[in-house]
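Here it is, the structure in full.
With one protein chain withheld, the remaining protein chains of the complex are depicted in position.
Chains here go by letter, A and B, matching the order in which they are written, and residues are numbered from 1 within each.
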Amino acid sequence: MLSVQDLSIRFRTGEGHVHAVNNVSFDIAAGQKLALVGESGSGKSQIALSILGLLANNAETSGRIDFNGADLLSIPLRQLNKIRAKEIGIIFQDPMTSLNPYMTVERQLGEVLELHEGLRGSAARARVLEVMDAVQIPDAKNRLKSYPHEFSGGMRQRIVIAMALLLRPKLILADEPTTALDVTVQAQIMRLLDDIQQEYKTSILLITHDLGVVAGFCDETLVLYGGRVMERAATKDIFALPTHPYTRGLMRAVPNIHEPHAKLTAIPGQPPNQTQPLTACPFAARCQDAVMDCHSSLPDLTQSAPMRACLRPLEELT
Amino acid sequence: MKTKKIMNSPEFAEAVAEDMLESRSFWADARKRFFKNRMAVVSMSLLFCLALFAIFGHQFSKWTYEEIDWSILGKVKTHGQPSIENGHYFGVDELGRDLYARVVQGSRVSLLVGFVSGILAVMIGASMGAIAGYYGGRIDQVIMGAYNITLSIPYIIFFVVWQAFFGRSLEQMIMVLVIVNWTAGLLIVRGQVQTLKNREFVDAARMLGLSDFKIIFKHILPNMLWVITIYMSIVIPEMIMMESLVSFLGVGIQEPNTSWGALISEGAKTMTFGTIWQLAFPAACFVIAQVSLYYIGDGLRDALDPKERA
Partner (left out) sequence: MSHPMLTVSDLEVRFSLTQSKKWPWSIPSVVHAVNGVSFTLERGKTLGIVGESGCGKSTLVRAIAGLVKPASGVVTLDGEEIDYHATADLARLRRTVQMIFQDPVASLNPRMTVLEIVSEPISVFFPELSKDERNLKAQAMLDRVGIPRRNMNRYPHEFSGGQCQRIGIARALAAEPQVLLCDEPVSALDVSIQAQVVNLLKELQDDMGLTLVFVAHDLGVVRHISDDILVMYLGGMMERAPASDLVLAPRHPYTKALLSAVPVPDPNAKLTPEILDGDLPSPIALPTGCLFQSRCPSRIDRCAAQRPDLTQDGDRFKACFVAPT
């Protein structure tokens, strides 16, 4: 349904280019839950923004983003607006930036309906109430006239989800939806997203840095580093036996609450410098298993399982 | 084999590159950006020339600014135009005084008043703003009260009243400008201090037990010097403007001393008699000063505002 092909994004800055995303390809089937996992600087958020056509002005893109046959990178703005309003629902990290602080919840959601489906009055209100029930906002009827700041952080994020669901999109793009929330609320929101996915049969593209969130939620996981895809596999395989050195390093670096005495193995070094075009694996400088070739060649993602971009995956090590 | 691997690694290359890169401080960076701005550099040189003119201009003058050339008095319209031979490079004014000398003197007064009162006003305003922002509470309320009262004083009336009481000297002019404008920069510095004092590096300084004075001057002030600099570049032309305005209205500097505003006022009065030079020279100086100060301020803003940094 959504297919990203050979996407590269770079930004012009005062001090040259920043290569944020380098030849990334992936696709999501209808009803699938895919996670893009990566640390800051991995390009995950830029990929999300490019799907929505919301990249900053100094960005240059190449490649294709196919969404049901239309290339989101090249279609005219009017058409893009239509697609991103009706067929892609968006959930951002900070609910306060997605909501207008001066509008009541009912007006905010109602406006979307009026603009895109011409619904008004009681019909619109019924739809708004329906989605607010779907996201389990208690006492929804009496809270229609409330302003965003009158809700708690978790409730606000539910309203954003309600807004994303309003036009029954085919794809929900969730960019760090729970990063700003506390763990107890995060658990509720992730469960809610799961329920909604089952009910509405949408695809979900979850963008996060938190492996724990991915584990309980997504079917498939794509691991990004330095703007490149490192590995793609079914979530359960990645967690059971990560084969890419970066994924393995990441897993060892996360403290697991149930394995207290396993030593944290940090990945040495610093995040990559992205001012040069990639000529080698971006992770090579921090990789324990790197060989000479890793510093000079750029491995491509293999096309069949196990999909990964590495010269020295787990089974090659002796 | 092992060293070879390390030397081949991007990490090694990065370390070498880092060694060669010179680390520049914020101010060095800003200076570089400022000098890239053509308009700012041209304006800076223009203003510099104007300052040289004001300081050393008298050296080249055959007349002083209060001397009357009796040979021309009465026939200013026909014999008073700019001329090299008789030494009146800019011509003479209505009273037969050398206009070149008077423009030099006027530039001196205007620039001096503008810079001295502008710098003093911003220093006072910034200190008050820093105190209000850092301590907050009652002190903040008192300072903000004084700020609001000052804003509500009609300054031209204040000028007239002040000068009626204390006379019309240069010092009085500077003093009254500072009094009217002591709030310059107060709000912006107060806001900056309020944000900066909650930054964690200030907490870290407090963890060392540093005094408030040291925290303000060592940790907070250097982080908002750029704001003060930009603000000063706005306030100085404003001061020149204000001085010219009150001098134009005749409540400024006392004759025979003069300033741009006073000269423009005299020139404008006699303009219809065809002695256009009496207006043109002071006005040109005034415009050059205002325009170049504007572009310098603009350049400073671009060079110093961190939001503009890519």
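Assume a contact is a pair of C-beta atoms (placed from the backbone, for glycine too) under 8 Å apart; a residue touches a chain by one contact, two chains touch by 3 or more.
Source: prediction; values computed, not measured.
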Among the displayed chains, the hidden one touches A, B
Among A:213, A:230 or A:281, which one touches the chain that has been omitted from the display?
A:213
Just name the one of A:187, A:298 or A:314 that touches the chain not displayed here.
A:187
Please identify which residue in A:56, A:254, A:291 or A:317 touches the non-displayed chain.
A:254
Across the whole complex, list the residues on chain B that are touched by the chain not included here.
15, 18-19, 23, 25-26, 137, 141, 199-201, 203-210, 219, 222-223
Touching the unshown chain, chain A contributes residues 39-40, 152, 154-155, 182-188, 190-191, 209-216, 235-236, 239-240, 249-258, 260, 264-268, 270-271, 286
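Heads up, the rule we're going with is that only the chains that are shown with their structure count from here on.
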Could you state the distance in Å from the CA-based centre of chain A to that of chain B?
51
